[in-house]
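All protein chains but one are shown in place.
Chain naming follows the written order as A and B, and within any one chain the residues start at number 1.
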Amino acid sequence: MNITQLLGLTVRLLVPTLLVALGGIFSFRIKVFPLGLEGYMLAGCFLAVTGTYLFGSPYLGMAFAAILVMLLALIFAFFVIELSVNPVICAFAINTIVAGMTRFLMIPVFGSSGRIYLDSALALPRFQVPIIKSIPIVADIFNNHSALVYVALLLPFVIQFVYYKTNYGLSLRATGAYEEAAVAVGISTRKVRYIALMTTGCLAGLGGAQLSLTANLFNVGMTDGRGFTALAAIVLSAGEPIRAFLGCILFGLCDALVLNLSSEGIPIQFLSMLPYILAILFAVMPPVIRKLSERTAFSKLQLRIRQNDPEILASRAFHHSVNSEE
Amino acid sequence: MKQKLTDTLRGLWKELIRKDKIAHRISPFVALLLSLVAAGLVVTATGANALEAYTALFKGALGSVSSIKQTIRYTIPIFLLGLSFSVCSRGGFFAIGQEGQMYAAALLLVCVQCYLPHLPQPLMMILMVICGIVAAVVCALIPAITKHYFGVNEAMVFVMLNYISLLLVEYLFLHSPLRNPDSASYPKSIAVAPTISTVALYIGVIAILILFILLIKKSIPGYRLRMVGQNTAYAKASGLPVTQTILFSAVLGGGLAGLASISEVLGVYHVVYNNFASALGFKGVTVALLGMHNPLGMLFASLLLGALQGGSVMLSTTTDVSPEIVSVVEGFIMFFSSVNLAVMIGRITDSRKRRKYHKEERAAQ
Partner (left out) sequence: MESLVEMRGIVKEFPNILANDKVDFFLDGGKVHALVGENGAGKTTLMRIMFGMYRQDEGEILIAGKRQSYTVAGAQKLGIAMVHQNFMQIPQMSVLENIILGHAPQTKARGIIDYKSARTRIQKLLQDMGMKLNPDMLVQRLSVGERQKVEIIKALYIGARILIFDEPTAVLTPQESGELFKIINQLKSEGKAIAYISHKLNEVTEIADMATVMRRGKVVDYMTRESGEMTRVRLATSMVGQDEFEMVVSEKKPVGAENILEVKNLWASDPHTQSLKIKGLNFSVAKGEILGIGGVEGNGQQELIELIWGATKQLEGEISLDGKDISHTGVHERREAGLGYISEDRMITGVSAEASIQENIVGGKESSAEFSRAGLLRNGAINDKTLALIDQFDIRGGRLNLPVKSLSGGNMQKVILAREISRNPKLLIAAHPTRGLDIGAINFVREQLIAQKEKDAAVLLITADLEELLALSDRILVMYEGEFSGEVRNVSEESIQEIGLLMGGIVKDAIAKENGGKHEAEAH
């Protein structure tokens, strides 16, 4: 496979994870760690195929998935916001339930366990983009994708706009950074939280839908940890949509490489590990740097004190000492 | 005399119906009930008979001696994992990375097996146990350190480590020099020679249970763990060794998870195969929640989950219901147990009080 084909594959592979990551950022921004993305995504995969099967159109299937996963996220939001449930446990509970349910429902709904294929007539239509299709290299990478791919590639910028230029974005950032201050100026942080958590569900569901509908099948355990790869991208991004995009591109590239090289007997596991290792490193780095800088700042201060720095001495207004003996 | 008796009885009754304590006591049963109902609804929605399914489960789990043995065999690792999660939880440390710890332990078991194949059995077993535990402990310490010293969310680190461990084990089977040359394709496994008899497992688990109870209730580290988990600021001001305690709880948690892995590999399967721990994933968490972190409660909760698993085989043979429903039930149990009933009731009464106050305020204006 040549490089342009590889990049084209990268684009195709990164989109589902990107959608999930972009959704997860909303939760991340309000300090709810999005550990339920795997469950949302898997539910999206399953519901999209089911919906396409039921309604006879992949787009309706996609909408079906997005709406239902959003409702699932609403339940999660209710439990976490109103009933003070621990979000970590609740998220994993949802992951477990979704995993179990998708396996369980295979036979009742589709009549076979393990994998079902959708009719090729129900496949997602691919688009030939007018100008792009004529440019040689760019065409290989960006042409002939389904609709959601193009939407997803633009979405990070849309979300960036929402975060920094709209009312909701301002309220969201405020609620996440310092809720008391937001409440003090009259923002309904509860509303902000609900909307954020539901958006996470909606986008994650879409990501799952994209995954299953692109392949035109559903496979038990289809997401295979992609929800957590998205989480790794979120950790790398520190909540910034564009950075998450870059992270997803990197991980998509790794995925593409893994697909290509796995048949060659190369230990691709280490490549697959990359997202997770990077996430841990990126999470640990800022506090380490902060601690180091605090320590150096303090030693500098200590030095100035010991050297009787005039500025330090001038900060004192009184110069006597008080002891029992005097 | 009679007055005293009635006073005591009244006191006991009051204690029993204390609002906060009641919620605490019935919580697990409510959670269990809700889960069974929810899963039952799912089953009914697919056209099968929920009652039939539950009966089959029950029979499969406890119907015969051999099925009881199976149930217990499933229970053991779940129980150990529950203890592992609970011990860390007491220190305020969310150790949800048991899968990763188990894989790490298994990794080292395999290494010992393959690099030192000619060791005499007893020695090899001891070495394996030690290495396995150490591996799991390291896996648990990493998030503990990043949390305590750098304030990083330990749930995230655990989850990432889970996948890293999983991938390392996969590498082990497919590409490493230790791979089994005969199985060039799926399924992948590596045989491990030493075995632990079932009886030894039973004894081991009971011993661990007793030690655990002793640790939590009477020992000094257990006391420190409690205090640190309840109020870290107070612990620090009292001079308790906070860092030491937190790291100790991680070590203990890792050790227990390692033991779970060892019991599965050496005691049950005698091979390490790919994904062997994935089913056990978060059962430890469920058990700890359902058992409300009480050792005996967790024992019963593990038996419950073990029974569910043990009974699932009977489901597939006697009903149309897919055995996957068991994981659905488990998921629901985890979901409903995560709700703290007392807190929920507190919030409802609070919001009622608030609404009443607002009404009065408006009336007063």
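The definition used in the following text is that contacts are C-beta pairs under 8 Å (C-beta built on N, C-alpha and C of every residue); 3 or more make two chains touch, one makes a residue touch a chain.
Bear in mind the structure is a predicted one, so any value in this text is a computation, not a measurement.
The missing chain, though absent from the display, is touched by one residue of B:Gln121, B:Asn231 or B:Ser351; that residue is B:Asn231. Considering A:Leu54, A:Val288 or A:Ile312, the position touching the chain not shown turns out to be A:Ile312 (whole complex). Listed here are the subunit A residues that touch the chain not shown: 165-168, 170, 173-174, 177-178, 180-182, 184-187, 294, 297-298, 301-302, 305-306, 312, 315-325. Touch with the hidden chain on the side of subunit B covers residues 214, 218-221, 223-224, 226-227, 230-231, 233-241, 365.
In this section, only the chains that are shown with their structure count from here on.
Interface residues of subunit A facing subunit B in the complex, by the touch rule stated above, are 33, 35, 79, 82-86, 88-90, 92-101, 103-109, 113, 225, 228, 231-232, 235, 265-267, 269-270, 272-273, 276-277, 279-280, 283-284, 287-288, 291. Those residues of subunit B that touch subunit A in the complex are listed here as 42, 46-48, 94, 96, 146, 149-153, 155-157, 159-161, 163-164, 167-168, 170-171, 174-176, 281-282, 285, 289, 322, 324-332, 334-335, 338-340, 343-344, 347.
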